[in-house]
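Every protein chain of the complex appears in place save one, which is left out.
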Amino acid sequence: MDTSTSTFSTYETAWCPGCGNFSILAGLKQALTELGLRPQDVLMVAGIGQAAKTPQYISANAFCGLHGRSLPPAAAAKIANEKLTVIIDTGDGDSYGEGGNHFIHNIRRNADITHFVHDNQIYGLTKGQASPTTAEGQVTPVQPEGNPETPFNPILTALAAGAGFVARTFSGNPGQLVRIMKAAIQYDGYALVDIFQPCVSFNKVNTFAWYKEHCYELEDDYDPTDFSAALSKAREFGDRIPTGILYNVPKVSFNRRHPVLKDGVPLVEKKLPDHLIEDLMNDFV
Amino acid sequence: MDTSTSTFSTYETAWCPGCGNFSILAGLKQALTELGLRPQDVLMVAGIGQAAKTPQYISANAFCGLHGRSLPPAAAAKIANEKLTVIIDTGDGDSYGEGGNHFIHNIRRNADITHFVHDNQIYGLTKGQASPTTAEGQVTPVQPEGNPETPFNPILTALAAGAGFVARTFSGNPGQLVRIMKAAIQYDGYALVDIFQPCVSFNKVNTFAWYKEHCYELEDDYDPTDFSAALSKAREFGDRIPTGILYNVPKVSFNRRHPVLKDGVPLVEKKLPDHLIEDLMNDFV
Amino acid sequence: MYNLLFGGAAGQGVETTVAVLEQIIKRSGSSIFTVKDFMSRVRGGHNFSLLRFGNTPIRSHTDELTGIIALTEETVELHRDQLIDGGFILCDSQLKIDDPRAIKIDMAVRARRLGNPRVSGIIAVGILMKLFGFETNGAEEVLAKHIKKQYLNINVQALHEGFDLVERRFDNPGGNFAQDMILTGSQAMALGALAGGLKFYSAYPMSPSTALMEYLAPHAHEARIVVEQAEDEIAAAMMAVGASYTGARAMTGTSGGGFALMVETLGLSGMAEIPTVFVDVQRPGPVTGLPTRTEQSDLKFVVSASQGEFPRLVIAVRHHADAFYQTIRALNLAEKYQIPVILLSDQYLGDASGTVPRFDLNKVRPLPVGNTPADLEPGQEYLRYRVTESGISPRLLPGQSEHLVLIDSDEHDEKGWITESAEVRISQVDKRARKLKLLETELQEPDFIGTEDFHTLLLGWGSTYGPIEEAVATLNQQDSGGYAALLFGDVYPLPQRLLKEKASQAKEIIDVEQNSTAQFAGLVREYSGIKCDREILKYDGRQIMAKEIVSQVLQQA
Partner (left out) sequence: MYNLLFGGAAGQGVETTVAVLEQIIKRSGSSIFTVKDFMSRVRGGHNFSLLRFGNTPIRSHTDELTGIIALTEETVELHRDQLIDGGFILCDSQLKIDDPRAIKIDMAVRARRLGNPRVSGIIAVGILMKLFGFETNGAEEVLAKHIKKQYLNINVQALHEGFDLVERRFDNPGGNFAQDMILTGSQAMALGALAGGLKFYSAYPMSPSTALMEYLAPHAHEARIVVEQAEDEIAAAMMAVGASYTGARAMTGTSGGGFALMVETLGLSGMAEIPTVFVDVQRPGPVTGLPTRTEQSDLKFVVSASQGEFPRLVIAVRHHADAFYQTIRALNLAEKYQIPVILLSDQYLGDASGTVPRFDLNKVRPLPVGNTPADLEPGQEYLRYRVTESGISPRLLPGQSEHLVLIDSDEHDEKGWITESAEVRISQVDKRARKLKLLETELQEPDFIGTEDFHTLLLGWGSTYGPIEEAVATLNQQDSGGYAALLFGDVYPLPQRLLKEKASQAKEIIDVEQNSTAQFAGLVREYSGIKCDREILKYDGRQIMAKEIVSQVLQQA
């Protein structure tokens, strides 16, 4: 697999040895290669954080923007040029904390973008504060008596907000990871993949072993088009945590329903009709 | 009822004649009066919008802050002085649009505050643009070919985010409105009441008659402690829309679980222990 | 020049009446200028519009009234003292108004008799046309533009009925503005954006900036552009930046409170060198302030918004034509220098409608978006942030060639990779700074108006253009000359050539601004060292009038 994914390779990373991000990066390269994409076809978008460095480590176009703000420019990029495959790789804090409002509303907007959340259940780059998905009671440098808050359930919230593709996987399950990544990228619309990612430096609770122990793959006969089933799977987050594609139904994407874009001609290629400005000026005379 | 609610009365409002806000305001005054609260016990918090003018029209303490930002100061006020009954009255755009991130995370924070959303499914004060709850396809001045987005489901999202008290009612059902308002105010924790409110000036789809026709009250044997039932009721938004308390379970509120606040002494009354600064300086020597 | 005040409660339909009358006046050749004084509510309250018309270009309003058209008694109460000699009050006979100047007509009764109570406003239009000697031919065409077909006939009847009720009182001003357009400042700006090649506009509603979206959205389909209402202003700005990066020329618009939320994104546009135009249609602050009124108090804010240092350009639009041309220029300069450009407008200019000659599309032509591989030096590696002499690096678009385009909010090297190197940091800061130096060579000097041999120099910027222009003309007539003004459009970086030249000639420099702290005077002092001798400031949310400027100039400090 090494040679085939090397199209997408760049230089060394700044992550800690043992970090789950490495497997996610490898999986991403493999998925893109297997999908037959070229670096120039792909736009990687991120916020700020450890996960958000991913676009720096893969050979593709890259928009490394602001903390919490990856989804709006990603959606806009797809609106501007739908020939690009737009992929967001960023963190749980970035996606669900600072970026929570964009999370909800870009699900509704449903541009054809793929959102890979490296969910290490912690703020990694800023050294270990509780993120929205940190377990209740977990001790951190700024939650010294334990994180008091109910963890955010991104799967359930995405379903509630109307996402058409919702999946969860684990960096330690490369087969499933790549499979889901490919399906998510191919989905026409907003696709969420929440990826458990051990942070060896700051999350001593949700370790590789912990995920390994708690995660299970959805049964073969699981029906990802059944919303009620998805809702109940989404609520399982205890001894056992389901991974796989929890929900997958077609939903008309932004570009396909937009009056100007639905003809499939990218916005960047469209031209202002001749004489339109003259006509518009006439309206005012 | 007029004389009893007059404790909470102020001057004339700037709303349009026929606006649903009048009934909500009347209901609120009645609820507060029936709960035996005095104006000085109550803090009204709002963002900016037509609904957000409510604190101006009721005799109580008032914090009229920024568009979309009603929940954080409301939670902080309750944290600072839990003797206050903290009530947010504000719009759907304010609560779910600009304020969406605070919506999700204040549900998790679970301070004992009550959130009345005047849900007219439109941006009223700014003259009729689509709000997150505006129906798909509805034409507005800036969505001339119809609102393209899937409406936001505040009930389902609140449940997904872990709210302990979630209700929906209609300004045209004053009996239910007041009943739910009182229950929400009495709930110890974050309570959401999404209140349908006809906007006679800008929402010509969801009119008084429309709500009257579509809303029904939850059956008497409905169990508001059943999360699955709540989830499925929350998804009903078509010909028939359930109103009532959809979910109501106890959840430890912010102040009750906070190490410093759980003794019940308001933060504003707490004192820095004598010699603490001296002791802390010693740590550095 | 004549000046009419139309007053009533929100929701009483003053706007249509005024819009119809504007068109009728203009078609008969006169110039018009209309401003709104509206409260922040949808129904009720006291709102009014001022419609000024004449046979010379008009770019400002006044409160000296030829006539009051009153829909409420309050209107008369509040404004009767502003009537000039020979002025009139037109109102319905039902209103309890006791004024010898009142022309009371049973418009409501007549409208009902005609079959529709809502046409009473058009009866008033007919009356006013007669009073000022306008002809009724052509009026039907105007009505057809504003009124649904099924109601057209009855409105035409109403107009004629009104026309026949009174006698002419005033000379028709005449003029040759019949071929002009009537539009608002915001419409001019939106049209400029389209002419400037806009492909993507994102915004969150906020008065008084929503007017931009309200014009663009209904024309998006035919213009083949995307207009997106975002979930909040942060998203609006970030979408604009994302679209622009990808190659769709982009703009976002808001007012001060929304701009506050765009501040971080502004910096991203500067750091990542992604051309983006941010429109701030100012209203009185701080925070929510007076949402439907006017002020120029965001200047210092936008000039230094966002952490760190990066080049930017701030252009304050001054009048309707300026709004059009400067918007195209803003999009072009954003593109050329790969920077954020901030267009400052305000409620006054944004909502005021006026007669403007058709825009000349050859005057400013849109630049192409980005570079293409053909623009690169052959054989060279593509570097998004190549260090160049001009500071401008080749901007390719992602997905349009085999070259990858990397942008980053962290400090980065020429390739776009995150760096911590001190040397690279310095070279990139300097590179970005050089763009500003170059930009300074093509700034637009302010408009100089007044007499060449002046002793008193007024400084103004943005929408006070009209009032100051009128004030200087008045002063030069009344006070035997000696007055001039510099009216700035480019405000940051500050063009200084004319400023220094004229300032050295001035005995007294008077700064005129629509804010309480003389923000522009502060910029002038910081960058040119020139200190204004006096300031004329207004900050009650109402635009300053020429006569206020005149009286304050003349009243020695």
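Per-chain residue numbering starts at 1, and chain names A, B and C are given in the order in which the chains are listed.
The definition used in the following text is that a residue touches a chain if its C-beta (ideal position, glycine included) is under 8 Å from a C-beta of that chain, and two chains touch if they have at least 3 such contacts.
Source: prediction; values computed, not measured.
Contact with the omitted chain, checked across A:Pro17, A:Gly36, A:Gly238 or A:Gly264, is made by A:Pro17. In the complete complex, the hidden chain is touched by one of C:Phe163, C:Tyr215, C:Phe259 or C:Tyr382, namely C:Phe259. From the set C:Gln150, C:Gln307 or C:Gln555, the residue in touch with the chain omitted from the display is C:Gln307, counting the whole complex. Counting over the whole complex, chain C has residues 39-40, 45, 234, 255-257, 259-261, 263-264, 267-268, 270-272, 282, 284-291, 293, 295, 297-298, 300-301, 303-310, 408-411, 418, 420, 422-423, 425-426, 429-430, 433, 515-517, 519, 522-523, 525-526, 529, 531, 539-542 touching the chain that is not drawn. Listed here are the chain B residues that touch the chain not shown: 11, 38-41, 43, 45, 48, 53, 55-56, 59-66, 69, 71-77, 79-81, 83-84, 101-102, 104-105, 258-261, 267-268, 270-273, 276-278, 280-281, 284-285. Residues 14-17, 48, 50, 66-68, 97-98, 100, 123-127, 129-130, 132, 141-145, 201-202 of chain A touch the missing chain (whole complex, contact as defined above).
The criterion applied here is as follows: only the chains that are shown with their structure count from here on.
Of all chains, C has its CA centroid at the greatest distance from the CA centroid of chain A. Mean C-alpha positions place chain B and chain C at a centre distance of 37 Å. Here the spacing of chain A and chain B, counted between their Cα centres, is 31 Å. Inter-chain spacing, taken between the CA centroids of chain A and chain C, is 41 Å. Counting only residues that touch two or more partner chains, chain B has 97-98, 100, 132, 145.
For chain C, the set of residues that touch two or more other chains comprises 220-221, 231-232.
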